[in-house]
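Quick one: this structure, given as C-alpha cells, is what I'll be asking you about.
Here the complex is missing one protein chain, while the rest keep their positions.
After this line comes chain A, so read on.
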Amino acid sequence: MGAIVTAEGLRKSFAKRGATSPPVLDGLDLELEEGSVLALLGPNGAGKTTTVRILATLLRPDAGRATVAGLDVVRDARRVREIISLTGQQVAVDARQTGAENLTMMGHLAHLPRRVVPDRVAELLTAFDLGDAASRRVDTYSGGMRRRLDLAAGLLTRPRIMFLDEPTTGLDPRSRQALWDVVRDVVEQGTSVFLTTQYLEEADRLARRVALVDGGRVVAEGTPAQLKSQVGEAGVELTLPSPSDAARLAPALDAATVDGARVRVPTDGSVAHVRSVLSTVEAVGVTPEHWEMRTPTLDDVFLTLTGHVGQTRTARTAEVAA
C-alpha cells in the first residue's frame, strides 16, 4: 500500500511583520502509509500541532505541499474534509448537550444518511462505554468520558484518515489504555491514523513508524526498533559492590565499558550470549549487587537526537539521518 498522507518541505511561520522568530515548521517532510499509524513525536513547540492543522486543512502552509489520499490539502480542502476526522488537543463537545445529542449533531454535520445516524450513535456510545451516560449532559462527565465522547465524534463517518493531536494528554492511565485499544481497533478496520504525542511510550505502543520532530523538522524517522538501534545496542549492565571489582571484571568481558562500579557489555540479546556473560562473571568471582538487560528506549533516542527535551533546535540531523 502506498502513502495516504504526504508532506513535502512544509514551512510555516507565525512571525509578525518585522519580528524575527524562528519558523514553526522549517521544511518538514513525512509520509503516512495507508492502513498504519504514524506517530509524530516531539516536545512542546516542535511543530506537531501546526503540522496536523495543515494536514487537516485548517491552516495553509507558507511553502511546501501536502496531500491526503492524493488530494492537495489547500486546493482540494473540501474533498479532504469528506474523508478525514480531526480530534484536536481540546475536547470538542458541547457541555450543555448530552452525549447522544453531541454525537447525533456530528453525525448530521458529517452528512451520514439520516436513517443511519441513531444506530451509529448508539453503536459508538456502547463501544466507548458511554451507553449509560448517553442521555446525561456532558458537563456531568469526567475528563476521560469527555475525551472518549470526543473520539467517538471523530469516528462517526469511519474516516479514511484520523488525525489525533495529543489525544491522551491529561488522561488517567486507564483512560489512556482504553484510547490505545480504540486506536488499534480503528486501524484494524482500515483507518490510517496520524498521531501526535509527547509520550514515547505511546508512540512505541501504537505506531508502526515514528517521526521525531524538533524545531519544525523531522530529525529522525523509522520504526521504533530502527530508531532505537540508532542510539546503540542492547547491553547487560552489572552493578558491582566497588569500582575495584568492576575493574577486575571488565577485562574478562568482550568490549565491556566501566563507569565507576558499573560494567556494561554490549549484547545481541540472545540467551546464549547473556548466559556466557553471566558465567564469566561467576568465573571471575565477583558478585554483582544488581544486574539488568538494558535496551534503548525511545526516550534514549529522543535525548540523543534532540539534546534536551523541550529544546527547540539541534543540529544533529545529519548524523542520524545517514
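In this text, a contact is a pair of C-beta atoms (placed from the backbone, for glycine too) under 8 Å apart; a residue touches a chain by one contact, two chains touch by 3 or more; residues count from 1.
Note that contacts and distances are computed from a predicted model.
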From the options "RNA polymerase sigma-70 factor, ECF subfamily", "Transport permease protein", "SUF system FeS cluster assembly SufBD core domain-containing protein" or "Succinate dehydrogenase cytochrome b556 subunit", the chain left out of the display has the UniProt protein name "Transport permease protein"
Absent-chain contact - pick from A:Arg78, A:Arg115, A:Arg174 or A:His290: A:Arg78
From the listed residues A:Ala7, A:Val37 or A:Ala153, report the one that touches the chain absent from this view. A:Ala153
Which of A:Leu59, A:Leu103, A:Ala152 or A:Leu305 touches the missing chain? It is A:Leu59
Per the definition of touch given earlier, which of A:Val91, A:Leu164, A:Leu179 or A:Val263 contacts the omitted chain? A:Val91
Provide the residue numbers of chain A that touch the chain removed from this figure. 53, 56-59, 78, 81-82, 84-94, 96-97, 101, 105-106, 108-111, 137, 150, 153-154, 163
